[in-house]
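What you see is the complex with one protein chain gone and the rest in place.
By letter and in written order, the chains are A and B; residue numbering begins at 1 in each of them.
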Amino acid sequence: MALLDVRDLSVVFTRKRARPFTAVDNVSFSVEPGQTVGLVGESGSGKSVTSLAIMGLLPKRGAEITGSVSFSDTDLLTLSEKQLRDRRGRDLGMVFQDPLSSLNPVIPIGLQITEVLERHRGMSRKQARVEAVELLGRVGLPDPGRRVSEYPHQLSGGMRQRALIAIALACRPKLLIADEPTTALDVTIQAQILALLSELVSETGTALIMITHDLGVVAGLCDEVNVMYGGRIVERAERHALFATARHPYTHGLLASIPRLDAARGDKLIPIKGSVADNIAWEEGCAFAPRCPNATDRCRNEPPELVPDGAGMLRCHNPVAVAVPEGAR
Amino acid sequence: MTGPKLLSRRKADRIDELAQGGTSLAKDALRRMASNPVAILGACIIAAFVLLAIFAPLLAPKDPFIPYPELQAQLTPTNIPGPMPGFLLGSDQNGYDFFSRLLAGARQTLIVGVGATIIGVTIGMIIGGLAGAFGGWVDTVLMRFTDILLSIPSLLLAISIAALFASGNQWTVIIAVAMVCVPVFARLLRGSMIAQRSSDHVLAATALGVRRRTIVFRHMLPNSVGPVIVQATLTLATAIIDAAALSFLGLGDTDWRRAEWGLMLGNSQDLLSVKPELAFYPAIAIIIVALGFTLLGESMREALDPKNRR
Partner (left out) sequence: MLRFIVRRLLQAIPTLLVLSILVFAWLRSLPGGPASALLGDKATPEKIAELNAVLGLDQPIFVQYFKFLGRILTGDFGSSLISGDSVLAEIGRAFPATIELSLAALFLAIVFGIPLGYLAARFHGRFLDNATVVTTLVGVAVPVFFLGFLLKYVFAQQLAILPPSGRQDVLIDATRITGFATLDGLLTGELDATWDAMLHLLLPAIALASIPFAVIVRITRASVLDVTGEDFVRTAESKGLTAPVIRRRHVLRNALLPVSTTIGLQTGLLLAGAVLTEKVFVWGGVGSLLEQGIERRDYPRLQALILLAALVYVLVNLLVDISYAIIDPRVRVR
């Protein structure tokens, strides 16, 4: 029984005097309790919008959301704003990309943790404060008793992200969504934060949706990976399968554009050419076709469907032949 | 716009636009303004005002600068003649044709507003440009000076300057009002140029060894013009209002025969119980014109603001 089951989720942004823009297009995936699922793609692929739609954080005006998001047998999309507020922070937690701007600059870290404890766990201010210190200690903040009354600007980037994680996990949610949690951090800190996240979710049995553009992050963390392009899932695979035999040319391209130490010096990095701006509409054909080395006329004129492929799913007319990309991790 | 900030498509658009540089930005802003009804309304008001200022002598049914005996005959301390044949709005307190003077007032008001703004912008831009281009102690000294000027409430500054002249005339008003906007424009241009200085394209030009003069004139100034134009438009509104305030305080033009809305409003303050129109019509004219400049300025600011790009 899946913890989260996203079915045919679509998000269309409508703005005055502008064409409606489909950010998420019929996306379906599910997350089992305790499982870690990756959503991978470039900026503009719709992965962040997907997560915000799950959390119910998209603006009410200007965004049309269809499909269903069942979470423990409740469709989150049908809940009232109030019911949703009762769930957010308690059953669903979220960690955002930029830890500085995601923390309120004018109130102490402590209050930002205790307010969620008071709200969902009915603690008194005093109890909540004790618990907040405890939580900050658990996410590895040195001297949590002092940090609890400090302001975000007094913490380093890594510490801020730890504090955000403490906030998101304060009520032991069943599902944590991490939206590019390491992108704004230094490389050394990135590894620490990832290690912390994976440790915490396995400790508490929390399921995790990891949103990232970095396949390196996926490699270390995720059980299953969904690769998104232009608002649709183009490939789904179990982690090892993905790295061993990426089938979609886009996934393949992502893997090939990671610099590697063990490659020979003469080997060139193979970037994916072009940018998302070159996309054609999914209704006309494969959105990736203009950038795809394998693209044929069929790709440009007939939209591919997401079909089972081995153990995973694939949306491609001309997938890469099953061959091990050189030196997959 | 409080829409989703995560639409990276918009992010990319923005960067592209920034990369395209100045001219297309201006074109873009113009295009955005052309589809903004507020901007159009503002532009129409100003166009009407300017046309009126130019053609006032042709439009005025009577000579606004001579008294008419038939009006003067009915003038008593408690009565100023209202509308009568040939005199659409009747007389003013001196037996002149009120309507013609209202029309003629457009020209004088435009001269005062534009004159003050041009002088203020020019001096302010020289100060701000020097500070922004040279930095260092030049910047410190000039900016300390403008900060002080800014710390004096603008009308009081105008009053102090106007008080320097033994008696008021059109030019004392223009100069006093102009001096008030000097520090604003100095700060604005300097701030914009400082921001430009650390921007990538200026850094690149510096790294390539382009001469400072070339950098300042070719790279920094053109990109700082937008905010200055916006502020100048908004300043035109306050200049006209400030000039009226100076007239009201008795620091304005002492030549009451000159038809200027601020002056007409200022001089009619004691006649409210006799003929309130003498105050109301010039005031309404000032409000409409000030509103026109404000609307245009604000929508320009909005159009130039990268935050509002799509």
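Rule of thumb we're sticking to: a contact is a pair of C-beta atoms (placed from the backbone, for glycine too) under 8 Å apart; a residue touches a chain by one contact, two chains touch by 3 or more.
Predicted model only: the values in this text are computed from it and were never measured.
Considering the complete complex, the chain that is not shown touches A, B. Screening B:F65, B:F145 or B:W256 against the full complex identifies B:F145 as the residue touching the chain left out.
Which of B:L88, B:V138, B:I229 or B:I287 touches the hidden chain is settled by the complete complex: it is B:I287.
The residue from B:A232, B:A245 or B:A259 that touches the chain not shown here is B:A245. The residue touching the chain not shown here, chosen from B:A29, B:L142, B:I159 or B:L188, is B:I159. When the missing chain is restored to the complex, the residue among A:I107, A:A195, A:I258 or A:A311 that touches it is A:I107.
Listed here are the subunit B residues that touch the chain not shown: 2, 5, 144-145, 147-149, 151-156, 159-160, 162-166, 237, 241, 244-245, 248-251, 265, 269, 272-273, 276, 279-280, 283, 286-288, 290-291, 294-295, 298.
The set of subunit A residues touching the chain not shown comprises 55, 57, 84-90, 92-94, 96, 98, 101-108, 115-116, 119-120, 151, 153-154, 164, 167-168.
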